[in-house]
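What follows is a structure written as structure tokens; I'll ask about it next.
Complex shown without one protein chain; remaining protein chains in place.
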Amino acid sequence: MSQPLTAIVLLPLAGFLLNGLLGNRLGPRFVSTVGCGLPIAAFAVAVKCLLDLQAAGATPRIDLAYSWLVTGDNAFEIAFYFDRLAAVMVLIVTGVGSLIHLYSTGYMKGDKSYARYFAYLNLFLFFMLLLVLGRSLLVLFVGWEGVGLASYLLIGFWFEDPDKARAGKKAFITNRIGDAGFLLGMFVIYQALGTLDMDRVNAAFGSGVPAVSASLVGILLFIGATGKSAQIPLHVWLPDAMAGPTPVSALIHAATMVTAGVYLVARMSGIYVNAPEASALIAAIGAATAFFAATIAVVQTDIKKVLAYSTISQLGFMFVAAGVGAYSVAIFHLYTHAFFKACLFLGAGSVIHAMSGEQDIRKMGGLARKIPVTFATFTIATAAIAGIPPLAGFFSKDEILWFAFASSRGGSGLLYGTIATTALLTSFYMFRLVWLTFFGRSRLTPEVEHHVHESPLSMTSVLVVLAILSAIGGFLSIPHFLESLLPLPEIVPALERYETPLVVASIVLAFAGLGATAYMYGGGAERAERARLRFATLHRILSGKYYVDEAYDALIGRPLVWISERVFLAFGDRTLFDGTLHGLAALGRRTAAGLARVQNGNLHLYALLALFGIIVSIAWGWRHV
Amino acid sequence: MIETVLLWLFAGTALAAAALMLVLRHPMRVALALSATMLSLAGVYALLGVHVIAIFQVLIYVGAVMVFMVYAIMLLDVRDYSFARRFSWLLLPGTLAAIAFVLILAHAFWQGVPDQPTAAGSVLFGIQEFSIEFLNEYWLHFELVSVLLVAAVVAALAVLEVGRRRRG
Partner (left out) sequence: MLIVVSVALFALGLLGVIARRNVLVMLMCMELMLNGVNLSLVTFAQQTASAAGAVLVFLVFVVATAEIAIAIPIVLLLVRRKAVLDLDAYTDLKG
């Protein structure tokens, strides 16, 4: 095949069209075959492309699919670019994506919109592949918007429930706000450099002084990334996005879509390497978000919400790594996070499935023996995210901690301190989640307890695969693989000797979290209860998510509504426009009424007016004769 | 010489009677003033030598039209509000407009038309010549005028008929 990259992108699109148009008519088996088969085929093609790439000495491959707009010597093309970074991303997207498709056949079985679900899921894959394979920022942006659309469609999948529909809307709108920054960044780049091809842009920024400030472009593009990757201040959509089906949360809001922001920053490293202010901003926001989200996750009671805030927090970690120049480390964490977070979400789905739809962990407990496979895989994934060696999360998180401390491009003790604390909190709340869900006394209601059962093979097999990957995935060193593309930053020489102590510290933090959980929640959880009562105010603030949504509503939402109603509707529309129209009509009417007074039925007046007319016409005619 | 004096006399009388028409209160007196005007005008026509028209002026206008007018006045009760207040609310603007009108027309005529009467008693306006001329050259106008008169008769009958039916 001459254009394998185009094939990778188009296979899921074919799946969308087939399932969307014919799925309802041809039944669930057809839908499952097409819906899972095409992503698997895309994965196979991607593997082949990777092997070809390695054989060809890692020179990037470019496939031109279509020349869209040619203006003079500039062209906007739909072209695909495949280098090692793209390879990592494509394999994650198609690989983890295919696994989640398989899982969905079990999870969504019996749903009345089965075909629509798989159509949307394939649509999402298509756009995500456009995003990661696009050569030009424009193609990436199309994919960017498209995954936002697919996310909206899938979050609001059960749209008959207005809350779920609203969650979908919130996600899309918040994304769009970020996209405004992205667009501005693209405009600036195009205006300065005349091209949007990412490899060319990176080269232009790398060689000498560019025509535009790298920091400006970097910040604008990062604004888009905050929207897509749920960083402060545009993080508000991700917890609400849990309204969608759990496999959707796993695929989109854990493994792939939300990581698009990290991918963007890594891909445009040519800009960020030359933009210290932008990089510092990225690191700061990443750290703040990570800490902030972790504190909220500590008090959440919905199993999916804990994982949602955990995702926000882990994305913050990735951005910290990108902010200090360790782009390949950010991608490494993206890769390991895809495995264990997908495993966690799918495991949560399995728990919810077993609990007949219950998601509140206060009503769970003692499930370890009842759903053993789910329990085992969930715990392995939790250990991975907590950073317990030798699981995958340990390697990637430790690298991040190391570079946050010692990178010569922005590493600092403050940064390290923040994310180390966050790592501790991560370990704590994740083990808390495991504890409350699977251990302890059963707090289930009787009818739920009666129905508890392990999930079908389609679901558990995927969980096992992902758990294995979470365990051994860390041994494949992505930073080393991407070294030629994304070199690691210099380490401050004075701090080199802290490397080993910091590794030890990471391990200590991971186990400390585990220990703290055992302490607080072990044996009936009275200590946790007492802590909650003692720190009631803090607990309330954290449970209320720092009231960010309420603040946005009060500061932005309500003033906008007020402006729309008072200024634009009442004043602008009614008073000005309608008033002008009515005023003109009234003017006409009153003029007519005034003029109509001439016709008062009085012959004397008519005769007089006739006389006036005669005089005028004589005078005028006589003057012009 | 005497003709000029008489001409001025008759013209003056016509004007004076016309002016009187405007200020007299009782409609009957107004009618008499109008009749005086018409008769003076007949005199003017006669002095100009247009005897045919002079005779017809008296016969038709004074003899038929004014008689009918007087008859109508006698039939109606004229002592109503218009008797007490003669003039309408447009007296002043009307007077000014009429003066302006006269001035404008007079000014226009002054420049244009020379005022030279030809010899009086021209043969053209004897009744024989006039009738021949009328019915030869202007027979179409004659016929149209008769149509108009027929229409007037029909209209009058229609008016009366309506009244008669209601009473009967």
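Read from first to last, the chains carry the letters A and B; within each, the first residue is number 1.
The rule is simple: a contact is a pair of C-beta atoms (placed from the backbone, for glycine too) under 8 Å apart; a residue touches a chain by one contact, two chains touch by 3 or more.
Keep in mind it's a predicted model, so treat the numbers as computed, not measured.
Engineer: Of the residues in subunit A, which ones touch the absent chain?
Structural biologist: 596, 599-604, 607-608, 611
Engineer: So which bits of subunit B touch the chain we can't see?
Structural biologist: 7, 11, 14-15, 18-19, 21-22, 27, 30-31, 34, 37-38, 41, 44-45, 48-50, 52-53, 56-57, 60-61, 64-65, 68-69, 72-73, 75-76, 78, 80-83, 85-88, 90-91, 94-95, 97-99, 101-102, 105-106, 109, 113, 115-118, 122, 124-125, 130, 133-134, 137-138, 141, 145, 148-149, 151-153, 155-156, 159-160, 163
Here is the rule we use: only the chains that are shown with their structure count from here on.
Engineer: Could you grab the centroid distance between subunit A and subunit B? Build each centroid from C-alpha atoms only and quote it in angstrom.
Structural biologist: About 103 Å, centre to centre.
Engineer: Using the touch rule from the top, collect the residues of subunit A that touch subunit B in their complex.
Structural biologist: 604-605, 608, 611-612, 614-615, 618-619, 622
Engineer: Over in the complex, which subunit B residues touch subunit A? Could you list them?
Structural biologist: For subunit B paired with subunit A, touching residues are 88-90, 93-94, 97-98, 100-101, 104-105, 108.
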